[in-house]
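Quick notes on the structure that follows.
All protein chains but one are shown in place.
A, B and C are the chain letters, set down in written order, and residue numbers restart from 1 in every chain.
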Amino acid sequence: MNSSRRTALKTTGAFATLISLGLVTQSQAQAAVDRASFQVKTVEDALKAIGGQAASSDQVTVVSPDIAENGAVVPVGATSKLPNTTEIYLIVEKNPTPLSAAFFIPAGTAADVQTRLKMGQSTNVVAVVKADGKLFSATKETKVTLGGCGG
Amino acid sequence: MADPMRIRAAVAGDEVTVRVLMSHPMEPGTRKDASGNTIPAHFIQDVEATHNGKSVLKAMFSGSVSQNPFLSFKFKGGAKGDKVAVKWVDNKGDTRTDEATIA
Amino acid sequence: MQKSTIATLLAAPVLVLGLSACVSSLPSAEYDRITAEVVKASFQDKGIAKVDRLVQDDANRECAAADVAGKPIDEKVAKAIEEAEMKTVKWPSDGKFLGDWKEGEKIAQSGRGLTWTDNEKTVNGGNCYNCHQITKEEISFGTLGPSLYNYGKLRGVSDPNSPASKAIVEYTWGKMWNSRAYNACSQMPRAGHKGILNEQQLKHVMALLLDPNSPVNK
Partner (left out) sequence: MKRHVLALAALTALGQGAAWAQDAAAEGIAKYREMLQDGNPAELFEMKGEELWKQKRGPKNVSLEQCDLGKGPGVLKGAFVELPRFFKDTGRVQDMESRLVTCMETLQGFNAAEIMKTPFGKGEMANLTALATYVATQSKGMRFALPYNTTEEKTMYEVGKRLFYMRGGTHDFSCASCHGQEGKRIRLQDLPDLTKNPGDGIGFAAWPAYRVSNSQMWGMQLRLNDCYRQQRFPEPKFGSDVTIALAVYMGVNAKGAESIVPSIKR
């Protein structure tokens, strides 16, 4: 617990410095998440960056395979049936920097996105969505297998 | 300059499905080369898709998105013949915009 | 474009036959000769993988020839190979056959070593899981070789140091040192004989297969 709080503090500090140096623009700083959110090292800190704890919901689905033949390319996506879903986040729990991608969904666009992520090892994949300003999540485990020959 | 994207956009009913492949190394900045030196980060950070000039999706990527990124999403209000444009910007400030016609 | 070996080598037979449109066959030995020429012209040293690795010993030449002919190897030839290969088996210098199964598992998992992208310092793996099921926990295993799950248990090895286990312990060591001593054309690498694994590594893999405490025998 202690160590993760320390990390959070450090990250916040670093981010403030980035703004003061003008490395992070005002518009980026105003977005729901910022560049620094993608650097945090734990799932808790990633959730903090997104805006707090997320309630698990059966209206949210993580699309990720049960088994990935190769961790370099794992098809991952998320869908939400919750009305007014405006943001979708993909978090890979065991990656060094868990927050992997964020999607901002304007009105008229479906809360249904897919991409491909790297995974260093078998891990939980968490989708967090923001709907009506509240956070909801769903989790699924993906096993990453070792390949043949040199693997 | 970066290689072009492959964008496919197809309408079915009232929904347009857009599938994008981007040509990019997506180097996270944490890997080491054979001689032990860290390979500098080089990855796409921001992606935005527009339909007739109106934003239909924004995304932020980390270096954990796979090399040659794939992105798929759906939006309403598009018609056959309309243009869908996708723009990305990477951490080095390099950028690329490509366009496709909805089929 | 480099001149083709095939074109040069074929020049003679084509002349003899005249430039007929029909496809002509050569005696099998002639194709063997052309193949040797093609191999010589096509491969080059790269990193630690030098062209001398292509030199065929009797075992490899005879087994390949039988495969090309599409029939099993002659029994007498097979016997001779097995006898010769058996002579290469070196037994543990201190008489101890088993090491640490945990180390053995790491060696079984690793497929590294001896390719042109490896170097002299690369610690060789055993490549075991590429072809064999071993522990139950590892679901990513190959099927080119038989399952080795419960290897010791199925063979009744409850104490690898007991006289009752001696035969199977020795067979397992010999098989890993030089598989061809027991089966002339076995596809299994000759781990000891070819210097893929050293004595200590082989002991660890032995423990993985035969130690009653190894997950293999649970």
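Annotations for the structure displayed:
The rule we apply is simple: contacts are C-beta pairs under 8 Å (C-beta built on N, C-alpha and C of every residue); 3 or more make two chains touch, one makes a residue touch a chain.
Since the structure is predicted, the reported quantities are computational estimates derived from the model, not experimental observations.
For the chain excluded from display, the touched partners among the shown chains of the whole complex are A, B, C. Among the residues A:42, A:70, A:124 or A:139, only A:70 touches the chain that is left out of the figure. The residue from B:30, B:67 or B:91 that touches the chain not shown here is B:67. Touching residues on chain C toward the chain that is not drawn are 1-2, 4-7, 10, 13-14, 17, 23-26, 28, 31-32, 34-35, 38-39, 41-46, 49-51, 53-56, 59-60, 63-64, 67-68, 114-117, 127, 129-131, 133, 136, 139-144, 147, 180, 187, 189-190, 194-196.
By the touch criterion stated above, the residues of chain B touching the omitted chain are 3-6, 19, 21, 23, 25, 66-68, 70, 72. Of the residues in chain A, those that touch the hidden partner chain are 65-70, 72-75, 116, 143, 145-151.
In the analysis below, only the chains that are shown with their structure count from here on.
Chain centres here are means of the Cα atoms, and by that rule the chain farthest away from chain A is C. Chain centres here are Cα means. That of chain A falls 46 Å from that of chain C.
Shown for chain C are the residues that touch two or more other chains, of which there are none.
Across the assembly, chain B contributes no residue in contact with two or more other chains. Contacts from chain B toward chain A in the complex involve residues 15, 28, 30, 45, 55-67, 69-77. The residues of chain A lying in touch with chain B in their complex are 31, 33, 35, 38, 72-75, 77, 92, 95-97, 99-106, 108-110, 112-118.
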